[in-house]
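One protein chain omitted, others in place.
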Amino acid sequence: MTVIPSGNLQTTTPAKNYGTNILRWGAIAFVVIFCLAPVMWQVLTSFKVNQDIAAVPTIYFPGRITLNHYIELFNRRPFWRYIFNSAFVSIVSTAFSLALGAPAAYALARLRPWGGRVILAGILIVTLFPGILLFLGLLEIIQRLHLGNNYLSLIIPYTAINLPLTILVLRSFFEQLPKDLEDAARVDGYNTLQMLVQILLPMTIPALVTTGILTFIFAWNEFIFALTFITREEMKTIPVGAAQLGGASGFEIPYGPIAAATIVGTLPLVVLVLFFQRKIIQGLSAGAVKG
Amino acid sequence: MTNLQTIRHREQQTAWIFLLPALLLLLFVFGYPIARAFWLSLFTQNLGTQLQPVFSGLDNYLRMAGDGRFWQSFWTTIILTISTVSLEILLGLGIALVLNQQFFCRGVVRTIAILPWALPTALIALAWAWIFNDQFGVANDILLRLGLIKTGINWLGEPTLALIALIFADVWKTTPFVSILLLAGLQSISSDLYEAHAIDGATSWQSFYKITLPLLMPQILIAILFRFAQAFGVFDLVAVMTGGGPGGATEVVSLYIYSTVMRYLDFGYGSALVVVTFLLLIAGVAIASFLLNKSRLSKGNT
Partner (left out) sequence: MFYLKRLQEHQKIFQRSKFWLGIFIVVLLCIILISIPPTLSQQPVVLNLLMTAPDAQPWKQFLIKDFEEKNPGIRINLIEGPNATNLLEDLYTSAFILGDSPYDLINMDVIWTPKFAAAGWLLDLSDRMTQQELAAFSPKDVEGGRVGGKLYRIPMRSDVGVLYSRKDLLKQAGFQPPETFSDLLKISLALQQQRKVNWGYVWQGRQYEGLAAMFVEVLEGFGGFWVNPNTLEVGLDRPETLQAIAFLKETVAKGISPPGVTTYIEEDTRRFFQSGQAAFLRSWPYVWPLANAADSPIKGKIAIQPMVSNALKTGGSCLGGWGLGIAKSTKHPEEAWKAIQYFTSEQAQRQFILSAGYVPSRRSLFTDPEIVAKFPYYPKLLEIEDKAILRPPIAQYDQASDILQRYLSAALTNRIAPESAMKAAAAETRMLLKTRGSRE
C-alpha cells in the first residue's frame, strides 16, 4: 500500500506492483464490505418473511420475499407524516441556517470585524457542545413558551446547531474567492448589498449547496431534541418514530418493520450522498482543515 | 486618513450587522442553557418539592459526590470515549490512505465510505441491535459458522459484551468522519515531497513516518478533539441500542442526565450534572487544544 499519490513515479518493479495492487484492492474491498454490510443486512431483513427473520441459523439469501413489512410500517404508524416532518424541519432549518450563516461568514472572511478572532474561537468551541448540555435549558424555554409539539421547537435549535458548521465552511469558501472581483465590482459602481446579491451570491451557490446538504443531513438525523420536544405521533420525525415502533404481542419486537423503517428513513440520505459525495467531502474538509 | 477611517468604520458596521442575527441565535441556543444550568444547579427542584425551585446551595454537588450511579456512568463514558476514538483514528487513517489512491470507481467507494456517517444514528442503532441480537443476530451466526463459539453470545445482555457491541457500532458509524478529515489533510500534502523523498531512496513506509504522519498531525489532533467531544456526549446510539442496559452497565453520562431530568423530573440535580459534564468537557478540550497548539508550533520549527 503506497502513500505516494499514484500517477507519479513508477519506481517499483512489476512484481511488486502486483503485490501492492492486491493489497490495495483488498483494502478497498474491506472498506466497501465494512461500510455496506450492516445497511445491506437491514435491506435484506426488511424483505424477509417473519419466519425467515427468526430462522436459526441465519438465512442470508431468502427464498421468498415480502413487502408486508413496508405495508405494515405505513399502516401501523403515520410514517408518511414522519417523512414529511423530517423533511420539513430539515429543509426549513437548512434554509434559515444558510440565511443567517452566509452573511456572518462573509463578515468574518472579508470585513474583519473587531473581535473577529474571539468570535471565531467561540464558534469553534460551541461546535463541541453535545446536545445533552442544552436540552434542559431549551426544554424550560419550550415549556414556558408552550412551543411543545411545534415545528419551531426543532427548527430553531437545528438552525443554531448547524450555524457553526455553516459559518466555518462558508467562511473558508469566501476567503478563497478572489478579492479582485469585489474590487472590480465596486469600481463598476455596485454598492455592498448589490455586489453581494448579484455577484457574490451566484458564485457561492456551490458552497451553499455543499453546506446545505451537510446541514440537511444533521437535521434529518438529529435525535435527542426530536425525542424530547415532540411527543405527538403525527409530528414526530423519522428517527424517533422508528425507534418507538411497538410490536403486536408482548414479547415480539417487530424486527421486520424496524428494518423497513431504517431503509425508508435512510433512503433520502443515501440518495443525497450518492449524488453529492464530492461536495460533502469538500464541505467537511473545508470546515475542518481551515478551522 | 479620515476617509480610510470612515470606510473602515462602515466595514465594521456592516460586519456586525451581518454577524448579529447569527450570534444572537448562537448565544440563545448555546449560551443560555449552560448559564441556566449553572444557576439552577444551586436549587432543588424535583418531585419532592412539587417541582418548585427551592434554594439549596451546593447540596446537589454534595449529592453527586456520593452518587454511585453518576461515577459509574462517568467511568463508562471514559472507557467508551477512549476506545472508540483510538480505534477510529487508526481505522480512519487506514481508510483515508486507501481513499487517497487513484483507482477505478474511486468516487463510488468514497460514497460508500461516507455512508455510515450520513445515516441517522438512531436507525443505525436499531440495525446494530438487530445484528447483535442473541438469538437471531448475524454476529452470532457468523461466529458460530466460523466455529469460534459454541452457543450464541448474549451480546446486549452482558455488561462487558454490550459495551463491546456499542464500541463496534460507534466505530462503524463515525470512522467516516475521521477518514474525511484525514483525507483532506492527505490531499493537502504536496506530492513533490514524496517525489523528493523517493528520489533520496526512501521506501513507502519511511515516507509515511517522515512525511505523512508529521504533516497530518494537526488533522489528527483536530479529529481527536472533535471525536472526543462527540463521544463524551454520545446519546443516540446508546439510548436506542442498549437503553443504558443491561442493568445500567452501559449507561453513559448523557443518558444519566437525560433520565434524571426526563424520567425522575429532578431538574435541580440534573442541572448540576450538566454543569459538571460541561466543565469536564471543557477541561478535556483545553488539554487537547493545548497539545494541538504545541504540535503546530513544533511543526513550524521543522
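Chains: A and B, in written order; residue numbering restarts at 1 for each.
Everything that follows uses one rule, which is that contacts are C-beta pairs under 8 Å (C-beta built on N, C-alpha and C of every residue); 3 or more make two chains touch, one makes a residue touch a chain.
Note that this is a predicted model, so its numbers are computed, not measured.
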| item | value |
| --- | --- |
| Given A:L23, A:I65, A:L201 or A:L267, the one touching the chain that is not displayed | A:L201 |
| Touching residue (missing chain; options A:V31, A:L44, A:L227 or A:A242) | A:L227 |
| Residues belonging to chain A that touch the chain removed from view | 76, 84, 88, 91, 139, 142-143, 146, 148-149, 180-181, 184, 198-199, 201-203, 205, 227-229, 231-233, 244, 246-253 |
| In chain B, positions touching the absent partner | 44, 46-51, 54-56, 59, 62-63, 66-69, 157, 246-248, 262-266, 268-269 |
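FYI, only the chains that are shown with their structure count from here on.
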| item | value |
| --- | --- |
| Chain A contact footprint on chain B (complex, rising order) | 11-12, 14-16, 18-19, 21-23, 25-26, 28-30, 32-37, 40, 94-95, 97-103, 107, 109-116, 118-128, 130-131, 133, 135-138, 141, 144-145, 172, 176-177, 180-181, 183-185, 187-188, 191, 194-195, 198, 204, 207-208, 211-212, 219, 222-223, 225-226, 229-230, 232-236, 239-240, 253-254, 257-258, 261-262, 267, 270-271, 274, 277-278, 281, 285 |
| Partner chain B, residues of chain A touching it in the complex | 1-9, 11, 24-25, 27-28, 31-32, 34-36, 38-39, 41-42, 45, 53-58, 100-101, 103-104, 106-108, 111-114, 116, 119, 122-123, 125-141, 156-157, 159-161, 163-164, 167, 192, 217, 220-221, 223-224, 227-228, 238-240, 242-243, 255, 258-259, 261-262, 265-266, 269-270, 272-274, 277-278, 280-281, 284-286, 288-289, 291 |
